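A protein chain is absent from this complex, but the other protein chains hold their places.
By letter and in written order, the chains are A, B and C; residue numbering begins at 1 in each of them.
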Amino acid sequence: MIRAGIIGATGYAGAEIVRILLAHKEVELVWYGSRSYVDQKFSSIYGNMFKIVENICKADDIEALAEEADVIFTATPQGLCASIVNEDVLSKTKVIDLSADFRLKDVKVYEQWYKIEHKAPQYIDEAVYGLCEINREDVKKARIVANPGCYTTCSILSMYPLVKEGLVDVNSIIVDAKSGTSGAGRSAKTANLFCEVNENIKAYGVASHRHTPEIEEQLTYAAGEPVMINFTPHLVPMNRGILVTAYAALKDPEITYEKVRAAYEKYYGNEYFIRLLDKDVCAETRWVEGSNFVDIGFKIDPRTHRIIVMGALDNLVKGAAGQAVQNMNLMFGFDENEGLRMPPVFP
Amino acid sequence: MIRAGIIGATGYAGAEIVRILLAHKEVELVWYGSRSYVDQKFSSIYGNMFKIVENICKADDIEALAEEADVIFTATPQGLCASIVNEDVLSKTKVIDLSADFRLKDVKVYEQWYKIEHKAPQYIDEAVYGLCEINREDVKKARIVANPGCYTTCSILSMYPLVKEGLVDVNSIIVDAKSGTSGAGRSAKTANLFCEVNENIKAYGVASHRHTPEIEEQLTYAAGEPVMINFTPHLVPMNRGILVTAYAALKDPEITYEKVRAAYEKYYGNEYFIRLLDKDVCAETRWVEGSNFVDIGFKIDPRTHRIIVMGALDNLVKGAAGQAVQNMNLMFGFDENEGLRMPPVFP
Amino acid sequence: MIRAGIIGATGYAGAEIVRILLAHKEVELVWYGSRSYVDQKFSSIYGNMFKIVENICKADDIEALAEEADVIFTATPQGLCASIVNEDVLSKTKVIDLSADFRLKDVKVYEQWYKIEHKAPQYIDEAVYGLCEINREDVKKARIVANPGCYTTCSILSMYPLVKEGLVDVNSIIVDAKSGTSGAGRSAKTANLFCEVNENIKAYGVASHRHTPEIEEQLTYAAGEPVMINFTPHLVPMNRGILVTAYAALKDPEITYEKVRAAYEKYYGNEYFIRLLDKDVCAETRWVEGSNFVDIGFKIDPRTHRIIVMGALDNLVKGAAGQAVQNMNLMFGFDENEGLRMPPVFP
Partner (left out) sequence: MIRAGIIGATGYAGAEIVRILLAHKEVELVWYGSRSYVDQKFSSIYGNMFKIVENICKADDIEALAEEADVIFTATPQGLCASIVNEDVLSKTKVIDLSADFRLKDVKVYEQWYKIEHKAPQYIDEAVYGLCEINREDVKKARIVANPGCYTTCSILSMYPLVKEGLVDVNSIIVDAKSGTSGAGRSAKTANLFCEVNENIKAYGVASHRHTPEIEEQLTYAAGEPVMINFTPHLVPMNRGILVTAYAALKDPEITYEKVRAAYEKYYGNEYFIRLLDKDVCAETRWVEGSNFVDIGFKIDPRTHRIIVMGALDNLVKGAAGQAVQNMNLMFGFDENEGLRMPPVFP
């Protein structure tokens, strides 16, 4: 039994870590950190936890928390984790950061896309990019894990076998992604009001979204050559879910479904959380809602010799809190699926 | 470890039993009955269960199922359970019927409201009305349980302490209820298409909905005198959830919040699944989604001397599948909460 | 051709006045007032008006506006209109106030329910309550009109004939109302975020909502005796629409459908904007969306001798901007329907 704390427990991702850890056999949650709701009952903010969680929200004080916890989740805006993590903290506890602070290995790329100065560049090299299915062994040994973004998890996992096996032209990749609104967070903004989001779909961050370099970096590692993509996120009037529709030109125009399938099986055949869909089945966000699964399907277009890959996950689970817990399981030697076996909820 | 089967596993309520039993430690699910999808993989119909449930749907054959299962859930339209249950079946297995067939003790009332002939009136007396918090002891001994309706569970639990303790005029009760659309089932009807339900709210079954006599019968038992109510259901553009807003005249116009609260505490203070909300907190369906909880709050209007009670539950869980499993737990001596401790999912 | 100005044009109700007046033959809109968006293009805030409205938002300056406009709509929070209206303004222009400032005739009731001091009580008597179908003749002569609230318009119109004709016990009235989310306005509040409203229904303002005394006052005039009601609003995950489900005890338990129908026909038979639904048809918000219609249907329960009345309107049109324009039409002698004949949009 280890003890865990959350900095930023009252955001949607933080609250989802709470939900998941409640059913985790090896973890006691001892710290519900918050900036806005200190000294208030957590369940007064998240009514679903009424009579389940009796804890009071504490300040986002990583020093005090490091004394009490074996692992700290930082579910906070960009820049915060980098500004508070230090050697003292890392000597006492492990850190899983759900923000982007330690995801990009080149600090200049980080500062260029995020427009903030990085306050702890000395930990960038050490931090492990916590995409469990790809970096499992490194995660096991990490003190600090950079938990991947929601769009990036879905995009990378959808394309990884194709890129790794050299089946597609890496300069042809286009990722058109669609997300539910919980990805926008819980802070009060006019653009995220019900009446602004409902009955609407729009693209945003076109050719400029911050998850772009994160996807490119990881696919570059897989390809062994520089990968540059187009990534376009869209906002969908639903609570949860990310769907990625990715396009790429196949190097071999005569390649068969079976051969591509084999590439996916090679990397994901034994993965519990990645479900390779049957032929001609398209991924849908409803089938993964509330779970840590990623569903991936693909279709080859014999006319254009492109492959269309569709991946779906729950942005708050595999795209955030679930993957963070999966990383924690790896770091502490627990069963990788512990606390994460809940089936998707439908409808 | 017992074995369970479902007749009607491919409806929304049946599929929710599947989801719940997957995490139940004492039950193996051996029969996925269906009328429309025999010989198809269950997970081809409910994609959330892909790679989780490998079973093939079987016919709705209760005789064969009774040989294999210790308990049978019938999640089927009105009339079906009554037409197939018999002494042979009941000698081999227990039956939990999610339809209305055995809920009303007066067969004439049943036939008048449901417009069908009852095919097994001989079991009406024996059947126990499975509102666990009220009839717990009887459920434990039952061979056949009539699982309450979704609206009725929410309505009765919201009003029970007030009626039982004689705090309200039983002829003044008005129940205005609102339901998500999964309550309408999964069969293809124009009225339930997305574009017909979305961006709309409407009442239906006004002064004629079939859950009316069921609520009245149970409240009559509680009151010890005949109760007649107005019940108005509404269809809300959301997937899950029932909210009941109930109105009644308080017998004592000077009664305090504390005294009414004490009545609720008397009956529900120790109930795991009933959460009495703090003063001035109104029940909301989002806080119970995906769980077996019922949230109940109330407000006294000092101007009109009426009490307004608000109750919320998930129609597919406490309003159907969850309560059915709760009944099963009681019938087999399992921990009453087994398989049902999942916290509500939000957002 | 008259000239009109809007103070508060960038709220949902203000923007709906813009939409309606664009098709009005007798009005030129000369002033788009705003507090938050001064000097910005109106169409940069409401993209639907791109290339349709080229105007720039101006300050909410009623003195300057009174020089330019024949009529001013104030679509602003409570208290603002009362704090800026004066004799100079009213000598130059007519005012239609969409806030509650001049709706209640007793300033003490206003200050008690709204918790603010009334800054212009001298105009309360003069102001006409602009429920056109009830107060048409007075509206025609008014300098200042108090445009009714959205819930109140729907509630009063649904119950008026019953109360006026003495068919129901006025102390038995319960109004259970449901509203789309645009009624909550466009300011950034966490409670109105998409993920907080979507997949949820809740009551709010129970036994304390400010529209209660407004409904009571108008029904008291109709009844000729004091009316006290229960009013419970609910928030529904949809953009537009209010549905009222109202309950009352019938004085004559043997009264026929036809007799009640005749009462409704007496008052509404010639009203263009009130559509009395056919027998057994329930009002639905989808059938009035985008239009100035109010749909009203009712059902008599022969078991409880209560009547259940259902009324539906679009809260931004008949519940706000549409009724404001209807009032303007009356005040200036235009065809009452001018600019308001658009049929409801479905789906």
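Throughout what follows, contacts are C-beta pairs under 8 Å (C-beta built on N, C-alpha and C of every residue); 3 or more make two chains touch, one makes a residue touch a chain.
Keep in mind it's a predicted model, so treat the numbers as computed, not measured.
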Of the residues listed, A:155, A:239 or A:329, which one is in contact with the missing chain? A:239
Given A:67, A:225, A:265 or A:301, the correct residue touching the omitted chain is A:301
By the contact criterion defined above, which parts of chain B meet the unshown chain? Give residue numbers in ascending order. 12, 181-182, 186-190, 192-199, 237-239
Against the chain that's been left off, what residues of chain A make contact? List them. 174, 176, 178, 180, 195-196, 198-204, 206-207, 228-230, 232, 234, 236-241, 243, 245, 247, 282-286, 289, 299-301, 303-304, 306, 308, 310, 347
Could I get the residues of chain C that touch the absent chain, sorted low to high? 12, 15, 19, 22-23, 46-52, 182, 199, 239-240, 275, 277, 281, 284, 286-291, 295, 341-347
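As a convention for this text, only the chains that are shown with their structure count from here on.
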Distance from chain B to chain A - Cα centre to Cα centre, in angstrom: 37
In whole angstrom, what separates the CA-based centres of chain A and chain C? 46
Multi-chain contact residues (two or more partners), chain A: 12, 182, 199, 239
